[in-house]
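Quick one: this structure, given as structure tokens, is what I'll be asking you about.
Every protein chain of the complex appears in place save one, which is left out.
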Amino acid sequence: MKKITAYCRITDRQVILNGKEPDIAFSGEPGSSRLTEIYRYLDAGYPKFHKMDNLSKAGFLASEMVLRALDYDRETPDGSTSVVFANKSASLDDDKRFQATINPDNYYPSPSVFVYTLPNIVTGEVAIRNKIHGETSFFILEDFDAEKMHTFIEWAFSSPGINRVLCGWTEYLDNHCDVLVMMVEKESPKGMDYNILNINQLYLN
Amino acid sequence: MIYKLSDNIISSLGFTTAANYKAVLEGKSGIAPGKDAAGNPIAISRIEPEIVEESFRNTFKTKEKYTIPEQAMLLSAHIAMKEAGIQAGSERTCFVLSSTKGNIHLLGLPTHGFGQDRVHLWHTAGLLAGFFGNPNTPFTVSNACISGACAQIAAIQLLEQGRYDHVVVTGMDLAPDFIVSGFQSFKSLDEERCRPFDARRKGLNLGEAAATIVYGKEKKKGISLIRGSIRNDANHISGPSRTGEGLYRALQTAMDGIPAHDIAFISAHGTATPYNDQMEAIAFSRAGLQSSPVFSLKALFGHTLGAAGILESIIAVKALEQGLVLPSTGYEEPGIEGDITISTALSKTDKRYCLKTLSGFGGCNAVLLFENTL
Partner (left out) sequence: MEELILELKKQIIEALNLEDITPDDIDTNAPLFVEGLGLDSIDALELIVLMEKNYGIKLEDPGKSKEIFKSVATMAEYIEKNRTK
């Protein structure tokens, strides 16, 4: 029986890790600066964070909290974990930023912004940070759909040698953050049952 | 294992697979001189919008307005489904869209009049399924340049699970200023036609295409997609792993049980950037494929992004069916360190398997294993 062994929910209202709210003091409005506040709270020591776009920052932070809660070994190359995320807006938040750098009147295309105009980059950032060599994939849905999420996650498990899937919904657009990242494990003595109902519960909470 | 019923390619080389494949055999390239938004010269394979519009008007009696990328996508799906003779509107049929940027050109056209949702890929996929009256929510893959392989792997899952009888996999990407400017900022474009694996390679050419494969689960002779695998380098978001780690792992999983000497050829990613081609060679060698002929199609079609995995698979399996190994266009002077066998001329093969490999931003790599059953 597959289990959800840890999860992290980041919305505009709150941050929840495994059912509890970490004591992060937020100042100001939801948006990019709030992501930096979470980063500082985590004291992650990963300056590359500041180069990421908002979508990658949000997904990275939720993944970081999940993996820390599981005492994940990020130094050893791991071929048995995959990263599968989905969202509604793809990389539109960063796409708009890049579009602003190719304004005909002020045309200076930015490579560091362009590289994030693909939604799957967040899965790459998580893989790099944690030496994850399994599958990394990204899907687009019109809205959060626990059944469809369950389908993609099952696909990831059907690849040989994959025992764990770090998965979830990583939506970020115009200062609005809607993220749920979970670790689902093939074999685990603890955690909640991995099923569509529970995925939905974690999202709607 | 799933079975290919039909396919279609829309590119600057033609609007049918037959036209495109004929061009490939003639060594005809769709890459021509062009300019980027700043007026700098580039080499690019563009589809003429007027030809798309004319073909769309002649094919569909609709008064609705569609963007050029949407028209190309719909035409491609339509042609492939017609050839397969399947019911597009059936609830036993499912669509999978593969695209990196879809309608992104709309961001640069604030008065486009298509509505806010039109730039979204979920909308494009919904439009694809809805146009043909299909009742199922389509799947949308956006996994950088490997999307076309991911979409085909999704088709394997969807058909093997039993819920559907047919899956229509369509890939589409054009090359608007948004994309061209981005690649220019990476200094990764060659002003001239690209030279995959060649010592003088300087970068890639972009290409525009829509491509479709219709898959079914009923056993039949011809091309089958046995399995696919996706693995990450965990190295850098835009530069490939120097040890080809992700691609090597994907090759191991995809080839499982099939010896290298049974592989007729590898249709590589071969973008002609200095690092990609070298990385692929390292991965091939590590996987024991150093003697398997390798070719890249990028000097004929350009890099068609979300369509690449589907378009290049179609050409590869067409060659496999005909018992042919294609030459790698643009290759003259060996430019890869280590052992690799680049195919330099059209040749015959009686081997049954071929591999299609792709790599993308984000460190992802994909491998597809095809078989030709006679």
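Labels for the chains are A and B, by order of writing; each one numbers its residues from 1.
By definition in this document, contacts are C-beta pairs under 8 Å (C-beta built on N, C-alpha and C of every residue); 3 or more make two chains touch, one makes a residue touch a chain.
Bear in mind that the values here come from a model prediction, so they are computed numbers and not experimental data.
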Decide which residue listed in A:Q14, A:S80 or A:S112 touches the omitted chain of the complex.
A:S112
Residue of B:T124, B:N143, B:S224 or B:S238 in touch with the missing chain, whole complex considered
B:S238
Touching the unshown chain, chain B contributes residues 185-187, 236-239
Mind listing the chain A residues that contact the chain we can't see here?
36, 47, 50-51, 108-112, 115
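FYI, only the chains that are shown with their structure count from here on.
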Calculate how many whole Å lie between the centre of chain A and the centre of chain B, each centre taken as the average of the chain's C-alpha atoms.
27
Taking the touch rule as given, give the residues of chain B at its contact with chain A in the complex, in rising order.
37-38, 100-101, 104, 107-108, 119-123, 125-126, 137, 139-144, 150, 153-154, 157, 177-178, 181-182, 184-186, 229-238, 245-246, 249, 253, 256, 360-364
Contacting residues of chain A [partner chain B, same complex]
77, 79, 83, 88-90, 92, 95-96, 98-99, 102, 104, 107, 109-111, 114-115, 117-121, 123-125, 127-128, 130-142, 148, 154-155, 158-161
